[in-house]
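The complex appears here without one of its protein chains, the remainder shown in place.
Chain lettering (A and B) follows the sequence in which the chains are written, and residue indices restart at 1 in each chain.
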Amino acid sequence: MTAIAAPAPEAPSAPRWAHLRRILKSTPVNVLLVAVGLLWLVPTVGLLVTSFRPAADYFASGWWQAIAHPAVLTVENYRNILHTGGIGDALITTVLITVPATLLVVLIASLGAYALVFLRWPGRDWVFVLLVALMVVPLQMALIPVATLYGHLGLYGTIPGVVLYHVAFGLPFAIFLMRNFYSGIPKDLLEAARIDGANEWMMFRRIVLPLGMPALASLAIFQFLWVWNDLLVALSFLGAYPHPPLTVNIFNKLSEFGTSIDVISTASFISMIIPLVVFFAFQRYFVRGVLAGAVK
Amino acid sequence: MATVPVAAVEPLARPAPDVATGGPGRGRFRNSIAVGLFMGPAAIVLGAIVVYPTVDTIIRSFFDKSGNTFVGTNNYRTLFGTTEMLIAIRNNAIWVIVFPFLVTFAGLVFAVLTERIRWATAFKTVVFMPMAISLFATGVIWRIVYETDPHRGVINSAVGTIVDAVHPPGLYALPNIKPISGLAAQPDGSMLSNNTVQPGGTLKLGLTGILPENIPPGAQDAHAPSGASGGVSGAVWRNFSPGGQIGVIGNGEKGLPGMHLTLLRDGNGSVASTTSVADGSFRFNDVSSGSYRVSVDSSNFRTPFGGTNWLGIQSLTPTSGLGSTARSLLTIPLVDISEIIAMLWIWSGFAMVVIGAGLAALNREVLEAAKVDGANEWQTFRKITLPLLRPVLIVVFITMIINVLKIFDIILGLVPDSSQHEANVIALQMWHLYSRFDYGLSSAVAVVLFVLVVPVIFFNIRRIRG
Partner (left out) sequence: MSNITFDHLIKRYTPGAAPAVNDLNLQISDGEFLVLVGPSGCGKTTALRCLAGLEDITGGRIIIGDRVVNDLPPKDRDIAMVFQSYALYPHMSVYENMAFSIRLRKLPKEEIDQRVREAARILDLERFLQRKPGELSGGQRQRVALGRAIVRSPSAFLMDEPLSNLDAKLRVQTRAEIARLHQRLETTIVYVTHDQVEAMTMGDRIAVMREGILQQVGTPQDLYQTPNNLFVGGFIGSPSMNFLTGTVSSDGGSVRLKIESLDIALAGRVAELARTRGNGSSLTIGVRPEHFDTAAPGAADTMRLPASVDVVEFLGNEDLIHTTVAGKDVVAMVPSVRGVKVGDQLELHVLASLVHAFDPQTELALTGSDGARPAPPPAVPAQAPAPAAGTD
């Protein structure tokens, strides 16, 4: 009795202490991570603010000083670049490359993965091994022969040529990702559908494709960002194109980094807007794709 | 992101189940039609754009520029004889050695720490966000960050703030300031009076090279100093006026206030210090007898922090006395480090998310069992969590090796032309040769790159097939 009664007066204060201790204990971690988070934001914010300042200001003072005086910010750079810089055309070229390259990869990969998982054929496992190998083959490995091939086919310096290149190098990872997802579909479902009278195409169209949607979304986002952000392929095949895509457009201005900072920062930010929107809107799928590719 | 985490290793890739009911009545023929229709498009595209060209590139690497003459291994010999390529290989080596460790470590730390905060989602979003930005744009972003002028580059601004707080710049940090009468510049940056002086004596210290607008506000006309008994006094002034004379305090010539001065006993070092007042006069009181000189401290002329050229090629390793080849191999230019930091900014989020998922997938009961067994937090982490995370850490590590071997866009975006030669990498070298239409050499470089990723290919295959 007394043993129970004794600690009673302390009892109410104990949780409060524990609470306080927890807060004290977690403070250093919180402070550290706030600092890291801010550090991570600084570069992007720097570009963003720079793109809203007149070029002359860039030499006069740091962009962070403009944050204290938002009045000096102006959309002039954006207005100029949209009217004169050919950025509009560049944007269109980038979209014309990215959208078909994404749709084609999604389509071809989901078909191919179906064959790898749900059809039985000799050499199936070897094809999968080959795909795993192709996943890490550098883009550079094919540049010269494909440039020659495109030369013969009249695809060199054209948008379809670039699209095709992106589709090809996106496929191994895409099929890999879809195959892993499909492998998780219970085989009973397919057998049930077969008994229900579905043929191969029906099973793909009505069962596998709808169930594979989450993976397709991840894949589409990956491929979209990858193609949108590409420089190498565009530079190699579209270097002389009249309206090169965004990355090449910026690359061409880069030699005047200092003097053209207004144009460069603005164009860079324009090139980032859509990827960032896609990222924030579909972060869940993006993360899922990363994990599917990396750890399962 | 020019490179998706394609290394994409799945430790537990499921074997494809045999749903594949060839099933009765589905003749081999009908099945092959289905395989053809489903696999066909992928096979054609991959065959034409990836597989065949890869083989072709390997063949071309043994031919000359035009691709018509077989030259054996000449291309490879040429390649490894040029400093350009050696530098590229050296840089890729630095990347491979340094970067995967750093990223994996950062990812691990972030992943572990975010488990302890309530706003983990926000933090992860912020750190993960750069993954959406192209490597090339990242280069541009960081080029602004790295600007040398502390007024423009945020890093140099931050560094400058610290440096200037520790060593504040002087009041007279002027490019052309120099002694003109009564004193002379010293090697350490200070100025020393030419004449010695006894207690009660005076000194006139004239400086010039000071623009009117650089005279501190509130400075008054200088006066010829009058001696003070038992002390040393004098004036430090701007010995420059229209029609003025050297060594004479002319009409309207201003004193230089705020000048830090030190009294030196001849041959014996500093005895006292003082600061000049508005009219430039100064005074050391209670000076014992002897002969003295007065020094104008170097701190008066100290310039503020001027910024580090982060994208420059200054070497972090001592290379003097080495031959040119050895130097090109052993130099670590500063720009490499700056690139690595920018890449960390991109990939830490990836590592954090992947490792975080690994952490979340750990069996909580195992960790709790360790706690019950008496392990403290660090021991639990070290002995239980870390070993269990090993496969995930390896995946991140391998993914990063691949990324770094193929690194390309960020160099073009970040590194100014003046440093590109020192910052060269294999993938960039290949592209340079490609754009010079040197197909033989270019192919050889591509093959070198390919050979470097081959071990990873085998690693992945072994992993994925269990």
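Everything that follows uses one rule, which is that contacts are C-beta pairs under 8 Å (C-beta built on N, C-alpha and C of every residue); 3 or more make two chains touch, one makes a residue touch a chain.
For clarity, every value in this text was computed on a predicted model and none was experimentally measured.
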Candidate in contact with the missing chain, chosen from A:29, A:73, A:96 or A:193: A:193
Residue of A:45, A:202, A:217 or A:276 touching the missing chain in the full complex: A:202
Touching residues on subunit A - with respect to the absent chain: 186, 188-189, 191-198, 202, 206-207, 210-211
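The rule is simple: only the chains that are shown with their structure count from here on.
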Euclidean distance of C-alpha centroids - subunit A vs subunit B, Å: 26
Subunit B to subunit A touching residues, read off their complex: 1-2, 4-23, 31-32, 34-35, 37-39, 41-43, 45-46, 48-54, 56-57, 60, 110, 113-114, 116-117, 122-123, 125-137, 140-145, 150-154, 157, 345, 350, 353-354, 357-358, 361, 391-392, 395-396, 399, 402, 405-406, 408-409, 412-413, 416-417, 427, 430-431, 434-435, 439, 442-443, 445-447, 449-450, 453, 456-457, 460-461, 464-465
Partner subunit B, residues of subunit A touching it in the complex: 26, 29-30, 32-33, 36-37, 40-44, 46-47, 50, 58-64, 107-109, 111-112, 114-121, 124, 127-129, 132-146, 149, 164-165, 167-169, 171-173, 175-177, 179-180, 183-184, 187, 190-191, 194, 200, 204, 222, 225-226, 228-232, 235-236, 239, 247, 250-251, 254-255, 257, 261, 264-265, 268, 271-272, 275-276, 278-280, 283, 286-287, 290-296
